[in-house]
Each structure stands twice: as structure tokens, then as C-alpha cells.
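Presenting chain A:
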Amino acid sequence: MEKEKVLIKGNYAIAQAAVNAGCQCYFGYPITPQTEIGEYLSGKMQGLGRGYVCAESELAAINMVMGAVSTGVKAMTSSSSCAVALMQEALSYAASDELPVVLVNVMRTGPGLGYIYPAQGDYNQAVYGGGNGDYKIIVLAPSTVQECVDLTYRAFYLAQKYRNPVILLADGLLGQMMEPASFGDYPYPEVDVSSWALTGAKGREARKIYSVAPDEKKQIQHIYDLHKKFEVISQNETSYEEFNVDDADYILTAFGSMTRNIKAAMNVLREKGLKIGAFRPITLSPFPYTRINELATKKKDFIVVEMNMGQMFKDVKYAINGKSNVELVNRPCGEWLSVEEIVSSVEKIIGRKQYAASI
Partner candidate 1 sequence: MQQVFSIPKSMKKDFKYTFCPGCDHGIAIRLVAEVIDELGIREDIISSTSVGCSVFLYDFLDIDCVEAPHGRALASATGVKRARPDKFVFTYSGDGDFASIGLAESMHTALRGENISSICINNTTYGMTGGQLGPTTLLGQKTTTSPTGRNVDYYGYPIKIAEHIALCEGTAYSARVALDTVPHINQAKQAIKKAFQVQLEGLGFGFVEILSSCPTNWHMTPEEAHKRVREEMMPVFPLGVFKEVNNGN
Partner candidate 2 sequence: MGKINIDQSRCKSCYICTETCPKGLIKKSQKTNRLGDYMVELDDKNNECIACAMCAKRCPEIAIEVYK
């Protein structure tokens, strides 16, 4: 079937993709700039005979998702920054309990209540988490409305495939913008959950999904197992996009919506004769450390562009591990760094380096 394109807002695209992916239950609490997801799904889910609860809080919402997915169905919640902070406890539980929770974070500005300006300040919150203990979440960062669709599909698939929580880390810009996108059918196979899902102890032993292990050896083994699982996820699922990196001296690096601007800035700078490439992780966790390290080994310098105080910057620096140089171009929140600003920042960085090399 020809994939028909529709002009659609990012938030609606995520919501419709969830419906197509077979999301059986949605639980949520309103917060700008993601409220349209809950609004869109309220009528849809009811019409389809699926579950929908206007939860009393984000705490309740994510715990409702945990309850729902424990029975083997797909379920999700969506929220934004300061309210996702409320959900961190549950994410730690969900990771430990290996529950396939899907959480959409359409980022706004923090810290605290902040405001609804676009920002990318939740990189650390998503990738490193605010819950207790050693756990890891899969984090996907879309850069277009089309990717809002594609990565929502992937989020549901990965969550069930690996029994691990997945965060779709979008931002206010993406949530509120309209772009053409095509949906198509949910492109992934259905994951067999029959070996662990709670359905009532009929004809089998009772199952318990829990993280309390009052047994030191079991607890140690459990944490090792979780991390072994994430190594497999890193090997199989790490994904990124790169543009003109082969001949590049400098590689612009960004995630989410900022990807659009670094690609445009790269083109402008290339027209000016500078050898600039672009690199963009699609999975922020697992992060493409290996690929960045390979590129750094080839003496390519990195310029990280992000709308925060340098959160992904640290991961890029860690990946480079001293093999090349990394610079940061950033703004904490508000008006997105424009292509012109990125171009002029990059020119300044290159000019400074050339001057330093000449003396």
C-alpha cells in the first residue's frame, strides 16, 4: 500500500502511532507541551474499546502503565520534563521488574517548573535517570514528525522485545510543529509475552513480578543480568545517522530537533568550502560510543550543538576519550539555536583553532 502522507502535529503523530502500534491502554495527566497526546487518545481509545484513564497525577499514570504492561499488553503514558521527574521512581521499578513501559517526554524548560520554551535539558534525566540503583532505560530521540511516528513504533517494539522501559524523548518544538508524515502499518512483529505476562495462575505456577530480593546473591545476580541485557541492547539496537563524515574535519553533533539545524548549518558551511560533517544519535541510550570513537580516531573534531548546558556533550567527550577535540555550542533553553548562529559559532571555533595553529 502506498504510504499516504498527512500534515500532522508531532504530538498527534505520536498519539496516532501509539494507536497503530496496538497500544491497549493510555494513562496520563495534562502538561504543556504534550497535552494533545492525551486529548487525542481520549476519544480514540474509548471508541476502540481500549483503556484510558485521566490519572490523578503523573505518579499514578506511570504506575497504571506498569500495572497494565505486567499483563502483557502494550501501554504508555506521556508527559513533560518536571512531571517526568515525578515518574523516576517508577522507571527504576519498571527497569528492575523488566516491565515494557513506554514513556513519551515532550521536553519543556527546567529546572523546576521552568516554562514551556523548547529545551533539551532532560537528556541526563532520560539517559542517566533519576531513579535509584543501577538501571538503564532505552531512549529514542526523534528529529522530525515522521520520526515521531517511526520511533513510537520502535519504542513499543523494543520495550516488549527486551522487557525494558523505553523513553521517547521529543521536545516542545517537535510536539507542536506540523509536518507531513506517513503512518503505514505497525512494521514490527508482535512479541510473544506468554512466558512472563500475568494472566492469572491457570494451569501454571503463580508468577510474581517484583524487585524485592531479600537475598544478597539473588540481588547481585539480578543487577548483573540487567546489565548483560543492556549490553545485548547496545549491540543490537544502537542507531545513529551521519552525513558527510568521511572527508569531514569537523563533525557537528546534535540530538532530537537540533539535528535539523546542524544538517542545514553543515550545508551552509560546506558551500563556504569547509569540510563539515554531521552526526546524530537516534538512540541516546544505548549511545553510539563506538562509532564516535572510530570517527575521533580519524582525527575528526566534534562540535556538539544542544539546547542545554552541555549534557550530551559529556557523552561525546567520553566517547572521544581524548582522541580528538570536542567543543560545545549551546543555549540553555528558549529560541532554538538558528542555522546562522550555528554557522557563525562554528566559524569562530575553526578560526580560533587555525589562529592557534598558526602561532
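The candidates were selected such that all candidates are chains of the complex that A comes from, given by their letters.
We take it that contacts are C-beta pairs under 8 Å (C-beta built on N, C-alpha and C of every residue); 3 or more make two chains touch, one makes a residue touch a chain; residues count from 1.
These numbers were taken from a predicted model, which means no experiment stands behind them.
The candidate from 1 or 2 that touches chain A somewhere in this complex is 1.
Residues 24-25, 27, 51-53, 55-57, 59-61, 63-71, 73, 75, 89-90, 93, 97, 99, 198-203, 206-212 of chain A are the ones that touch candidate 1 when the two sit in their complex.
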